[in-house]
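What follows is a single structure, and I will ask about it in a moment.
One protein chain is absent from this view; the other protein chains keep their places.
Chain nomenclature is as follows: A, B and C, assigned in order of appearance, with residue numbering initiated at 1 for each chain independently.
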Amino acid sequence: MIRVTIWNEFRHEKTEPVKSVYPEGMHRAIAAGISADDLDITCVALDDPEQGLPEEILENTDVLLWWGHWAHRELSDELVNRIRQRVLAGMGLIVLHSGHDSKVFKSVLGTSCSLRWRQVGEKERLWVTAPAHPIARNVPRTFALPHEEMYGEPFDIPDDAKIIFMSWFQGGDVFRSGVTFQRGNGKIFYFAPGHETFPTYYDKNILTVIGNAVRWAAPVMIEPKQCIQCQPAENFTKEP
Amino acid sequence: MIRVTIWNEFRHEKTEPVKSVYPEGMHRAIAAGISADDLDITCVALDDPEQGLPEEILENTDVLLWWGHWAHRELSDELVNRIRQRVLAGMGLIVLHSGHDSKVFKSVLGTSCSLRWRQVGEKERLWVTAPAHPIARNVPRTFALPHEEMYGEPFDIPDDAKIIFMSWFQGGDVFRSGVTFQRGNGKIFYFAPGHETFPTYYDKNILTVIGNAVRWAAPVMIEPKQCIQCQPAENFTKEP
Amino acid sequence: MIRVTIWNEFRHEKTEPVKSVYPEGMHRAIAAGISADDLDITCVALDDPEQGLPEEILENTDVLLWWGHWAHRELSDELVNRIRQRVLAGMGLIVLHSGHDSKVFKSVLGTSCSLRWRQVGEKERLWVTAPAHPIARNVPRTFALPHEEMYGEPFDIPDDAKIIFMSWFQGGDVFRSGVTFQRGNGKIFYFAPGHETFPTYYDKNILTVIGNAVRWAAPVMIEPKQCIQCQPAENFTKEP
Partner (left out) sequence: MIRVTIWNEFRHEKTEPVKSVYPEGMHRAIAAGISADDLDITCVALDDPEQGLPEEILENTDVLLWWGHWAHRELSDELVNRIRQRVLAGMGLIVLHSGHDSKVFKSVLGTSCSLRWRQVGEKERLWVTAPAHPIARNVPRTFALPHEEMYGEPFDIPDDAKIIFMSWFQGGDVFRSGVTFQRGNGKIFYFAPGHETFPTYYDKNILTVIGNAVRWAAPVMIEPKQCIQCQPAENFTKEP
């Protein structure tokens, strides 16, 4: 059983036009869409107690999904640091759409994670670039979303990004729209589609990708990273 | 002075329509286009003696450019191996367009280097993804070629490809169209634009990229790789 | 059930002192050591028909293990090419010890794979550098082999080597002794310990590593790489 926590800012959904698209919030749409017997899913939001991630929830999360936008700066630095430590210890992290600019994503990658954007509802076509990767399982080699926000290159991420998806946009742009990283013991997946005014999180292919990613990002082991240097290392000099 | 050798298959140019576009051959168009005081350029072709690369030319080349297509299989395995050894020793290698399927490129990368393609003369738009890379110097952040062959993902190359350019195609495809690698001591750049029926190698931006790449790929040092293990390594056990 | 084929040159074992250490051959020692219900293991040798890998065996192998040394050059180029195609299609490949210099390994990586060596039977200490990697599961963070051949840096491999193990040698050398790669759809693991005169393939930790690696390298999917470009790609221009 993989313990999945879907964190959503859950502010956009409180007014139109987003309210009509996701009346229960994007987190609950995703939860319903990826629901399965091997997943134990919890939905939390920024305005929940302790910004949705008290110790007992975070420390019992195997894979954390993250959707944020307007309120990136509201997140406490202390919580950002706890999340980063948990990722380095082994928790999987799946960052969605505008989460590229979240403190959480930037704190684990170190780069600005900046990109170019254009919100005109143009067509996006995704391409699988790593067909044998578990995240691409049962996903067509190419598929289109009729309306999405354009996210375009250059995308300021580290060079060890493993590219699983690349996107084409009607307006002339391209983007590494699905990329993985490992940081410490934790696996990270960034997936670009998901603008709040479009029904992207009801799309069958998008949900397949997210479901695959959850299983891929599940921890092999969880072990805090910082204590390793608390004491001097053993000396093998006297060994025969 | 960087010693540059431009190797061209030089078969397409012998009949129309390519003959009209590149009457002297693509190699000579590139040579004229990147000509500069710090470059000592030699043009060779498949039908020259020893397939254009006798020992005395290859061993005096700092950066080798490669354009091939129809005759990939004609290249002798012995020559492919000599070129590979020279790259591993430190020679720069710049592979152009259909050279992705050459024995030379596949032998240094190991993968199939396969891709998808469509030749309908559609528009290609290139994007710089690594703006601070020397190969992108003085190149606009985006620029278009009105007619090019489409090369599309998935592109079967190793994961350490550093992406300098990505391309958008009118017909819906995307491609990592400018990527670098290091193999042994040698630097490698693959650059996708350059279909023989289009005047791509007269384009100012394309020539800037190729000129930059030649200087980037120039050897730091040249040292054969194989002899390193001819004799047992020194043992430091007795050292104080 | 993972279909595993262990290919061994099986020449060293025909004379002393290796004969006494591995009377049935290293391939059979490894097979016995990793034997488990989820593995269907076949042992083959260079002197078997078709150098041990006729079409029906290779095409039914999920993970191929490779130990070779004296006879690297005897392997037919045609077989090397078939193995490389099978790896790119998705077969896992585990290359052991002196297999670093095999045609198979060099053909999938492209580099010389050269290294420094010293055969004095010194102590080797291995360190796990990627503790959350499946190949390191149930392996101590560090362990020693009392006698091994020294393989030392510089090791001429591509930059995308993911380092799972690093080794320390008594005589003063260090080595990336366990590294993974992906090429095409296939996963590759190189593991350095295993000199023929030492009982390395009876060591519990070494066998745990090899068993883990077999499961890690098992294919997600197998699909030949070359046919992808046999026909022009679909054009999406007319799409609404």
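Brief remarks on what is shown
Just so we're on the same page, a residue touches a chain if its C-beta (ideal position, glycine included) is under 8 Å from a C-beta of that chain, and two chains touch if they have at least 3 such contacts.
For clarity, every value in this text was computed on a predicted model and none was experimentally measured.
The chain not shown here makes contact, within the complete complex, with A, B, C.
Residue-wise, the contact with the chain that is not shown comes from A:Leu88, picked out of A:Ala32, A:Ala71, A:Leu88 or A:Val220.
Note that of A:Ser20, A:Ser35, A:Thr111 or A:Asn138, the residue touching the chain absent from this view is A:Thr111. In the complete complex, the hidden chain is touched by one of A:Gly152, A:Gly178 or A:Gly211, namely A:Gly152.
Looking at C:Cys43, C:Ile57, C:Val108 or C:Val128, the residue that reaches the missing chain in the full complex is C:Val128.
Summarising the interface, chain C meets the missing chain with residues 125, 127-131, 141-142, 152-155, 159, 162, 166-169, 172-174, 176.
The missing chain lies against chain A, touching residues 77, 84-85, 88, 101, 107-112, 114-120, 122, 150, 152, 154, 156, 158-160, 170-173, 181-184, 225-226, 228-229, 232-237, 239. For chain B, the residues touching the chain absent from view are 90, 125, 131-134, 137, 144, 184-185, 219-221, 223, 236, 239.
Going forward, only the chains that are shown with their structure count from here on.
One finds 34 Å separating the Cα centroids of chain A and chain C. A separation of 36 Å divides the Cα centre of chain A from that of chain B.
Within chain A, the positions touching two or more other chains are listed as 125, 131.
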